[in-house]
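Yeah, one chain of the complex is gone here, protein chain that is, but the others are all in their spots.
Chain nomenclature is as follows: A and B, assigned in order of appearance, with residue numbering initiated at 1 for each chain independently.
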Amino acid sequence: MIRFALRGRQPRWLLPVLAVLPIVLTYLLTAGPIRAAGANPAAAYERYVLQPLSSVDSVFEVLLTSTPLLFTGLAVAVAFRCGYWNIGADGQLLAGAVEATFFGLNVRGLPAGVAIPLVILAGAVAGVVWALVPALLRTRLGIDEVVTTLLLNPVALLLVQCLLNGPWRNPENQFPESAPIDPAYTFPRLLADHRLHLGFAIALVLAIVVGVIISRTPLGLRMRAVGRSPEAARFAGIRVERTMLGAALGSGAIAGIGGVSQVAGLQGQLTGGISDGFGYTGVVVATLATLSVTGVVFVSVLLADIIVGAESAVRVLQLPPQMGDVVTATLMLCVVAVLVLRRYKLVVRFPAALHRSRSRPGLGEDAA
Amino acid sequence: MTTLIALVGAALVSATPLLYATLGELVTERTGILNLGIEGTMYAGAFAGFLVAASTGSPWLGLLGAVVVGLLSGLLMGLLTVTFGVNQHVAGIGTTLLLIGLSEFVNRLKYGGGAVPQIAKFGLLFRDVPVAEQYLLTYIGFLVLAPVMWWVLRGSGFGLRVRAVGENPEAADAAGISVTRTRYAALLVGGALTAIGGAVLTLAILGSFTLNITAGRGWVSIALVIFARWRVWPAVFGALLFAGVDALQLQLAISSTFESVPRELLIALPYLVVVATLAISGRGVRYPGAYLRPYRRA
Partner (left out) sequence: MTAPQPAAQPTASYGTGHTPVVELRGIRKAFGDLLANDDIDLRLRRGEVHALLGENGAGKSTLMRGLYGLVRPDAGQVLVDGRPVSITSPKDAIAAGIGMVTQHFALVAPMTVTENVMLSSVGLGPLDLAAARRQVKDAAARIGVAIDPDARVEALSIGEQQRVEILKALVHDCRVLLLDEPTAVLVPQDVDALFTTLRRLTEQGLAVLFTSHKLHEVSAICDRVTVLRRGRVVTTRDVDGAQARELAELMVGRPVTGVARDAVLGFETDEAPAARRDVDVPAKTVLRVRGLTVAGTASQGRRALFDVKLHVDAGEVLGVAGVSGNGQRELVDVLTGMREPVAGSVEVDGVDLTGAGPQRLMDAGVGRIPEDRHASVVPDLSVEDNLVMEHLDEFRRGPFVDRRKVRAHANRLIEEYAIKAGPTDTVGSLSGGNMQKVLLARVLDREPRLVIVAQPTRGLDVGATEYVQRQLLRQRERGAGVLLVSEDLDELLALSDRLVVLSEGRVAGELPVQEATPERLGLLMAGGTIEEVTA
């Protein structure tokens, strides 16, 4: 008989175990598919984790890849912290990308010093707009935001496709992608010889700002109170709906800027593949980070590391790049499952042992 | 008139995958578990059905393959949310990402990311009879599954257990009903039905597999369950409503009046209709008492 029993207190060995066990589990669970693809798991993981960190250049590539994840991870973490289940960061990011493209195609001739702040603001507003309906439905009418934010993701993608197949179709080659945006909007590179761009720096600054707000300000404390116990927060005089609405819209704004960063920083145009499911990966990032901002930064880089590695594994090991998605999803599920051990311990017991046996004290459970 | 008949026929086809997935989600949620893995399960069901049918030449074996995948996904959700008590939103999104990732991984491995073959798909019954010309799975869905599900939830011991566990797991436990087993059972049934819903897309409607084949239909099903307030017949109605709008937009797309309207906006229409329906009808919904709540005896 295996079951879970509440812990009295956390033993010291627990934290290292909680950190290592999911990694071991993920390795074991994904070894099968990797072998099935004809690759050696150890070699594959060497590619996924170590290879991208082996040269300065590829480290910058990892940071570049981490940029959209930083945005969506932060966006999701902000919303989840406040108990608002925004699973629509993908749509909000797309909205930001569309808005950036709109400015880049139609509002020309501005100096870069004006254009860049403007496009960031516009992207944030677009993210807010896309987040607004579910947020209002939730805070005003109590309608579940999970479903509504989710449903608006395919809608945003269809909107992008609609624009790319219609008015914004590239006039030169007729591909379903936009013409290049006005260079004034293009984010400057952070380094002379690498594509890493301003978007990464913005993401880091946002991370610091969000981190300070959440942990140091009354607003952050209110947000956490609302997220942990809306009844108690309301009881203490906190305006729950308003706080949650703020978090939901802030979340949308961050994701929207992420969309701007993809268009103005990386691609220089809008394409159908502008979001590689970043909004959903943001849920993975925020969860693995246990909603902490520092965690979001680390996890974004880790997942980017795996994504970059997975792409190089295609060339070297003929391992499909989707293995990267499988690895990150497995890692997340292993982490959340193993985290249960923080509060519960596994007890293995046989019914026969019930007779007068003195099991060790230290099982803790809620007093009945 | 002919347009209307064509519309009804098309709506029934388009409603079939949703019907299976929605009823699967419904029975699962009735035990208090929100299965956000549904989108991934549908996707994996569609792909598994396609893969097995392509390798064996039999859509029936394909369907069986989908069912197996659906059961496995239900098992995974059970392990995460019932045994481990993981947050259901997170577990569901993770399951969806994992299943889509795995499907795409195998797809790439098998077909190298290139063209996938056409498969022998299920045939239509009552050929050339308007409206009645449908797939067997559509008939089974509407005429067998829906009434059976309705009866099971209302008139069977299993249904009583499901309802008790979803409303008040402590009471169910005190009555000697295993909350764990009931929830696992519902997740398995739900997973299998959802995967069948996905397989309908490849094995009946499309006869092939494409990227992003489910296109958020799993999320739609979750919305429909809330819209139906966890009751079977309203859920059937909801699936028909979505499919009706879907069929309508297809009709509109080929009609001359709407020629200038971008196709994508028409495709987005049913999603917006669902959101709007929720906005109108979703107020003051009474969720199952133990919704999202893991249960663990002291």
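Simple rule for what comes next: contacts are C-beta pairs under 8 Å (C-beta built on N, C-alpha and C of every residue); 3 or more make two chains touch, one makes a residue touch a chain.
Being a predicted model, the structure only gives us computed values, none of them experimental.
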Per the definition of touch given earlier, which of B:5, B:136, B:175 or B:280 contacts the omitted chain? B:175
From the list B:163, B:217 or B:263, which touches the chain that is not on show? B:163
Contacting the left-out chain: of A:114, A:141, A:208 or A:236, that is A:236
Only one of A:21, A:132, A:190 or A:221 touches the unshown chain, namely A:221
Mind pulling the subunit B residues that touch the left-out chain? 155-158, 160-161, 163-164, 167-168, 170-178, 289, 297-298
List every residue of subunit A that touches the chain not included in the displayed model. 1, 6-9, 216-218, 220-222, 224-225, 228-229, 231-238, 351, 354-359, 361-368
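Throughout what follows, only the chains that are shown with their structure count from here on.
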Along subunit B, where are the residues that touch subunit A in the complex? 34, 36, 76, 79-80, 84-87, 89-91, 93-98, 100-102, 104-105, 108-109, 113, 215-216, 219-220, 222-223, 226, 262-265, 267-268, 271-272, 274-275, 278-279, 282-285, 296, 298
Can you list the subunit A residues touching subunit B in their complex? 4, 33, 36-37, 85, 87, 133, 137, 141-144, 146-148, 150-155, 158-159, 161-162, 165-166, 277, 280-281, 283-284, 287, 320-323, 325-326, 328-330, 332-333, 336-337, 339-340, 344, 365-366, 368
